[in-house]
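Okay, here's the structure, questions in a sec.
Here the complex is missing a single protein chain, while all its other protein chains stay put.
Order as written gives the chain letters A and B; numbering starts at 1 within each chain.
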Amino acid sequence: MVDDRSGHNKIEVRDLTISYGNRPVLRQVALEVRAHEIFGIIGPANSGKTSFLNAVNRMDQMRSNMRVSGSIRINGIDTRSWRNVYALRRKIGVVFPLPVGLPLTVYDNVALAPRLAGTAGSRAELDERVERCLRRAALWDEVKDRLHHLGSLLSGGQQQRLTIARALSQSPEILMLDEFSIAVDPVTTMRIEDVLRELKAEMTIILVTNLVQQAHRLADRTAFFLDGECVEIGETEALFNGGAVDPRTHDYLGGKFG
Amino acid sequence: MEPGDATRLDARDSRWYIDKGFEIVMFLCGISAIVFVVGIFLFVFREGLGFILHDMDVGEFFFSPKWRPTSLHHPTYGILAMVAGTAAVTVLAMAICLPFSIGAAIYIAEFATGRTRETLKILIEFLAAIPSVVWGFIALSIMNPLIITLFDVPMGLGVLNSALILALMAAPIVTSIAEDAFKAVPDSYREAAEALGATRWQTIYKVVLPAARNGLLSAGLLGVGRGFGETMAVLMASGHSINLPTSVFDSFRALTATIAAELGETPVGSSHYQSLFAIGIFLFFITFIINMTADFVVRGVRKG
Partner (left out) sequence: MFGPTLINHKNERIQKRVQFLFGVMLFFLIVPVVLIVGTLLVKGSGIISWSFLFHDPTNGMTEGGIFPALFGTIWLVTVSLLASVPLGVAAAIYLSEYAPDNLLTRLIQLATINLAGVPSIVHALFGVGAFVVFFRFGTSILAASLTLAIMTLPVVIVSSWESLQSVPRSFREACWNMGATRWQTIWHVVLPNAFTGILTGVILQVSRAAGETAPIMFTGAAMFLPFLPSSVFDQTMALALHLFVVTTQVPNVPESLPYGVALVLVGIVLLMNSVAIWIRMRLRRKKKW
């Protein structure tokens, strides 16, 4: 029996090494993500943050040159032993740095995943689900009158919230966000951050960000990645209040590089 | 989560099996090109094998100009005259085609802009679309009388007529590959040259042409491949008499045209029939080598 209460480890990572071809991008990472926490990952560009998310989602299976070794356990089960990676990915929602509005209508963007998974249900159920996801992504009021217009014609900030609605459409257990605020204005960023705080009650969130202060605002615990290495993991408050053990973490949080 | 959820969740569902099934189907279709190339070789070889094993005299085949497969007493199978004719026409066609195509490609890539450029490219595309047999028809009914009048010769079918037709047929492909080669030259090269005070022409001559060298070479090779492989147009434009051509007005016979003209009149399985397949094998190898070389030359550029 897998306990899903807060505080239990949702994801356990051991000896995780990722490489593209012969080029390693992440080495010997070990960490745990607890259920119902926001787990922040900070670090400069090319430190292996995005590769980490791809490994959790088993994207190595779609890329012939991506190699992953070590283990990632979700709910205690090694993701590598899953015979159907697609079912695994349906449990995990992902939001990218740049919003990808598929050239479908707003409605179809959100409804696509349930439809493909065969869990769309009746039209009324699907309508209800689309509305719920758009509301939670704080987008409903802006798009409710043009649900059947092209999603790719929305503004950047709206598209990013659309991708969040899309990521929520399968009621994932884990939500992974990769530098979601890059293409989004500050007001929208704040709105999305509020959404994330609410969502924490229902799912586990991994927040990769290049904005140190964003991790400070949102994350319960934070990991610092640098050059393919996980330098330090700790309670966010402790880290930011001078509790960093490694001098590199200290320098990075202090804005000395990155 | 409920107990036993894990085993249920990672179960392979219908979507998984459909995905796997399509992956296999796509793979099989993906390798079809290889299957067909090998198949072409095997089936043509299979039909020509009897001739190669029993009737072919290698020296005679390659070095005799006498192609007399229907002779009752002493049939001879020499392709030298046809190889010489095909080669002569191809060389002449390339000599005409290359300067014009490269010039045209330079104009399209470096001088023309916007709507003019689009229109020019469409017209070149139309040139490429005209079917081979129509070119043959043009050779017979337009070029033939024209050459007779212009040069005061008894017959307008032959090396010159075929070369002009082939040059026009190869021009679109050579032009478009050459244009790609020019476009592949980074703009920074041009800007650097122009910053040094070079005119557009100096830039093209000193910078763009050398940088596009391999692409142009490959364009020329593909043109040669086309020349060797062209069938209907050359059949109709060449005059089709077996002859080692000595002047551009001489009639000749192409390897491809021989197959096209004689295959229908030979009994299946006869030496003559098999010898035509032997010519096919020879053509297959020639174009194979030309195409591989052209690809190798172009890839060399991309890597460098």
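Of note:
Basically, a contact is a pair of C-beta atoms (placed from the backbone, for glycine too) under 8 Å apart; a residue touches a chain by one contact, two chains touch by 3 or more.
Model, not experiment: these values are computed from the prediction.
Checked against the full complex, the one of B:I31, B:V58, B:L72 or B:A195 touching the unshown chain is B:I31.
For the chain missing from the display, the contacting residue among A:I77, A:L102 or A:L211 is A:L102, taking the whole complex into account. The omitted chain makes contact with just one of the residues B:S71, B:T149 or B:Q202: B:Q202. Mapped onto chain A, contacts with the missing chain fall at residues 57, 59, 62, 64-65, 86-94, 96, 98, 100, 102-103, 112-113, 116-117, 150, 152, 163, 166-167, 169-170.
Although one chain is not drawn, its touching partners on chain B can still be listed: residues 15-16, 18-19, 22-23, 25-27, 29-34, 36-37, 39-40, 43-44, 46-47, 99-101, 103-104, 106-108, 111, 120, 122-127, 129-134, 136-138, 140-142, 168, 171-172, 175, 199-202, 204, 222, 225, 228-232, 236, 256, 259-260, 263-264, 268, 276-277, 280, 283-284, 287-288, 290-292, 295.
What we mean here is this: only the chains that are shown with their structure count from here on.
Centre-to-centre separation between chain A and chain B, using Cα means, comes to 53 Å.
Contacts from chain B toward chain A in the complex involve residues 1, 3, 5-6, 9-13, 15-16, 19.
Residue ranges on chain A touching chain B, taken from their complex, read 1-2, 4, 75-77, 81-84, 86-88, 91, 116-118.
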